[in-house]
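Here it is, the structure in full.
Every protein chain of the complex appears in place save one, which is left out.
Chains: A and B, in written order; residue numbering restarts at 1 for each.
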Amino acid sequence: MNDLIDVLDIIGVIAFAISGAMTAIKKRMDLLGVCVLGIVTAVGGGITRDVLLGNTPPSVFKNPRDVSIAAVVSCLVFIFMIMNASEHTKNPSEKFVEIYENILMFSDAVGLGAFTVIGIDVAKKTVSDYNTNTFLLIFVGVITGVGGGVLRDIMSGMIPYIFKKHIYAVASAVGAGAYIVIDNYIGRNTAIVGCSVLVVVVRVLAAHFEWNLPKIKYGE
Amino acid sequence: MNDLIDVLDIIGVIAFAISGAMTAIKKRMDLLGVCVLGIVTAVGGGITRDVLLGNTPPSVFKNPRDVSIAAVVSCLVFIFMIMNASEHTKNPSEKFVEIYENILMFSDAVGLGAFTVIGIDVAKKTVSDYNTNTFLLIFVGVITGVGGGVLRDIMSGMIPYIFKKHIYAVASAVGAGAYIVIDNYIGRNTAIVGCSVLVVVVRVLAAHFEWNLPKIKYGE
Partner (left out) sequence: MNDLIDVLDIIGVIAFAISGAMTAIKKRMDLLGVCVLGIVTAVGGGITRDVLLGNTPPSVFKNPRDVSIAAVVSCLVFIFMIMNASEHTKNPSEKFVEIYENILMFSDAVGLGAFTVIGIDVAKKTVSDYNTNTFLLIFVGVITGVGGGVLRDIMSGMIPYIFKKHIYAVASAVGAGAYIVIDNYIGRNTAIVGCSVLVVVVRVLAAHFEWNLPKIKYGE
């Protein structure tokens, strides 16, 4: 029954761990810092979700799987960078920085999609009458989706993606809204797969084409 | 019965949304970032309060009113700035910056006052024997009052007002303490109105006269 969500959870954990580890490397943290930021990014959204829904202690505390996966993935990212890219990182070319940022953006988008969907799914299961409260479901989905990345960015001293990057929150909200429609009219499994993919597609397209909303130039 | 708190909540949401949106514009976020920061500032304190009191999911999740108001207000701030002040923002004069900062300070003060009072009120209702625990009531009031602004500042990469600005936390604590006295001896409605106004007055006076506590000059 829950297999699909379990698979999605593992995909999300891996993707967010990669984005956390790569951010930590960029910020010149050592191997331990890289692992810690990988773990925080991977489990931060889920902990936030469970605290908000009153599921305490959060599920990630009850089972070492997610933390272990995030730690291993972070170490692998670190080892890969040491072995394959140490020349590039010392004196990164423009090309290298671009590829690095693209992988970071893509892994973040996959995590965003996976955790948005998991957030809604958990919210629906927590209390039955949530089914009727679309607003709550979407809100929990978006917070779960963006939570890990927000923690990652705040803890590494940056303004979170969600405030700066191409329609980040909208990608998550669109996916969350679509989930509820598809779940109602087609089915849960289609909603799970379709909406996580939808979030990634919207976010990657937005980043690629640099879809931006208008901005006020303050002070320049 | 709850009408007065409802009115105060709407006032607080509008005020904090304005302060969040204006901070986001200053930090050159786009329209979506402006809305997200407006929402985070407006609902952040209340979510923190509900999580600390064990009211999960937080009330703001159950009713789209506050989030909707915050989003609309943030957009209106953005549109107003585009239409009336885009010349000023590009090359802000000292005068413009001063007015901008004063509106920001004032809207933040109104939010601080409103949410301090709402925080105590919710804490009192949550468990009856809280009535006897003055410390808990004041603590929850202050955290609810300052929570939205702390999130706003951390997420936009600044050291929160509460650590830097003229007796910020004291204004909230004074109002919280006064609430409990007035509520006991005069009545709830007087406490609600009187104390939210008191917080704003103390905070605005402190900002205007630059009341500062002593400081140690480290490294200069």
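Rule of thumb we're sticking to: a contact is a pair of C-beta atoms (placed from the backbone, for glycine too) under 8 Å apart; a residue touches a chain by one contact, two chains touch by 3 or more.
As the structure is a prediction and not an experimental result, all values here were calculated from the model.
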item: Contact with the hidden chain (one of A:Phe16, A:Phe78, A:Tyr161 or A:Tyr179); value: A:Phe78
item: Sole contact to the chain not displayed, among B:Ile162, B:Ala178 or B:Val197; value: B:Ile162
item: Residues belonging to chain A that touch the chain removed from view; value: 24-33, 36-37, 47, 51, 54, 56-58, 61-64, 67, 78, 81-82, 86, 89-90, 92, 154-157
item: Residues belonging to chain B that touch the chain removed from view; value: 51-54, 133, 135-136, 139-140, 150, 154, 157-160, 162-164, 167-170, 212-220
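Keep in mind that, in the parts below, only the chains that are shown with their structure count from here on.
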item: Averaged-CA centre spacing for the pair chain B and chain A, given as whole angstrom; value: 29
